[in-house]
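Let me begin by handing over the structure; questions about it come next.
Complex shown without one protein chain; remaining protein chains in place.
Order as written gives the chain letters A and B; numbering starts at 1 within each chain.
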Amino acid sequence: MEIKLKNVGYTYHLNSPMAFTALKNITLTFPAHQLTAIIGKTGSGKSTLIKLLNGLEIPTSGEVVIGNQVIDKYTKSKQLNLVRKNVGMVFQFSENQLFSETVLKDVMFGPLNFGKSEQEAVELAKFWLAKVGIDKDLFEQAPFELSGGQMRRVALAGVLACEPKVLVLDEPGVGLDYVSNQNLMSLLKKLQSQFGLTIIMVTHSMENVAEFADHVVVMKNGAIVRQTKPIELFSTDDSKVELPEAAQFYLKLMKNHQIENELPINKTELINRLLKQFKPNGGTHE
Amino acid sequence: MLRKSKAYRISILALFIAIIIVQNFVPLFGYIPAGPLSLTTIHITVIIAAILLGPVDGGIVGGVWGILSFIRAFTAPTSPVQPLVFTNPIISILPRILIGVVAGYLFIGLTKTKLKPAISLAITAIFGSLTNAFLVLGMIAMFYRTPAVAHAYGVSDPSLIIKVLMTAVGTNSIPEMILAAVVVPIICLPLLKHSKIK
Partner (left out) sequence: MNNFIFGQYIPGKSLIYRLNPRLKLIASVLLIIASFINHNLLGFIILLGICGVIIQVSQVGWIFFIKGTQFFIYMIFLTSILQILFSNGGTIYWHYGIFTISSFGLQIASLAFLRFLVAIVILTVYLMTTNPAEIAQTIQGICYPLKFVGVNLDDIGLVTAIALRFMPTLTEEVNNLRNAQKSRGVNFEKCSIIKRIKSNIAILVPLFMSVFRRAEQLAATMILRGYTDGKHRTHIRQSNWSKFDSLILIVVLLIFGLILSLNINF
């Protein structure tokens, strides 16, 4: 499912002394079945933008088109439930939202709210818990007894069990160690191809963008500065964005060595490039 | 040990008071409107405070809720009954203090029995909720059988107030009690497990 924003603006506390414009006239398309990353500094409007994508906030000007449903400032809150069914949202530190007595019940909460029967909800919950890699033995445990990484997976399953067509994630990997982050990101990538999910994620990790995103949107002061493919964003150093570590490393190398000046954006590419350039016999090595 | 320190007691007492304030001021959170009265979830905070910190601190947290309901009745009423009844501190403050005191002592007593912690917690929650319900509704029945209060409850005659209050027990007090009995064990069990109080 595709999401389009047309001239969208958002102002907090409209008509008050605390009025604050978070988004200015944004026009943007999130293509279907792709993984789009949104990057930008704290306060650039990323979080506000994603709240518009599932009707948690209503734009104060312009319109958000989700599939064939249009949300603008006249939209009534009743109509938003369908939007929320189609667009699932995983919040930052999502492990903190678990509340039920057991893991299984927590995952069933969403489907039950969206009108599934008890039986269907159990099946959905079991299916998605398995997909995110939670062991059957843990289904009847209290969620508070799991590890942080496991709790985050349970929270993800809780959203997936509502069967959304679009999945929005706010910093999915924040606070996880390197391996857990890689596993989570590969899982998302797998879900994207297996179920045709459209994924939109806010992140501060340029490595995640370079390695996993199909599409990247750069935000600054409530506006879109660039939207392109990660390889185009990171392959030259125009100092507008922070580069992934692989590219930064290569850039330092370029200062002292005569090597190809297109930057590799992730680790695999970096290794391949180095192997090619620094062959023990010959190559460009002086 | 951290949980035994005075710093922890002060921090958690302060945070409980902050929760009470937030429950009073964030709409649809501490008070859920339901007819002429509103259901509350704030007694749960007081009961949990009493279980974790004892009857005195439970009473303090309850007292803060009472003072806020008292001020609220003058300045930010959520139902037509509040300005008429809760402007009396005996109804708005005293029962709330007693929730904490009753729940605190009851839980201490129950820990000496052989009951499972989950059961003790649920019993404490039930009696804590009942303290609030009986004192508030009982005092309204005793002191406020006036035409204005009757009308704020939507009945024509003060003699019908008792009937309304009995209905309120069914529509408000019992749901509040069940809510507490469900939520209190979910929240307290993991904590009691860690701190090894049984």
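Rule of thumb we're sticking to: contacts are C-beta pairs under 8 Å (C-beta built on N, C-alpha and C of every residue); 3 or more make two chains touch, one makes a residue touch a chain.
Keep in mind that what you see is a predicted model, and the values were worked out from it rather than measured.
From the options B:94, B:118 or B:191, the residue with contact to the chain not on display is B:191.
The residue from A:5, A:22 or A:159 that touches the chain not shown here is A:159. Across the entire complex, the residue among A:99, A:127 or A:278 in touch with the chain not shown is A:99.
If you put the missing chain back, the residues of subunit B touching it would be 2-3, 5-8, 10-19, 21-22, 24-29, 32, 34, 39, 41, 44, 48, 71, 74-80, 82-84, 147-148, 150-152, 156, 175, 179, 182-183, 186-187, 190-191. Touching the omitted chain from subunit A are residues 12-18, 51, 54, 56, 77-78, 81, 84-85, 88-89, 91, 94, 96-99, 109-110, 113-114, 144, 158-159, 162.
Please note the rule applied: only the chains that are shown with their structure count from here on.
Look at where the CA atoms of subunit A average out and do the same for subunit B: the two points lie 41 Å apart. Across the complex, subunit B is touched by residues 99, 101, 142, 144-145 of subunit A. Subunit B meets subunit A in the complex at residues 186, 189-190.
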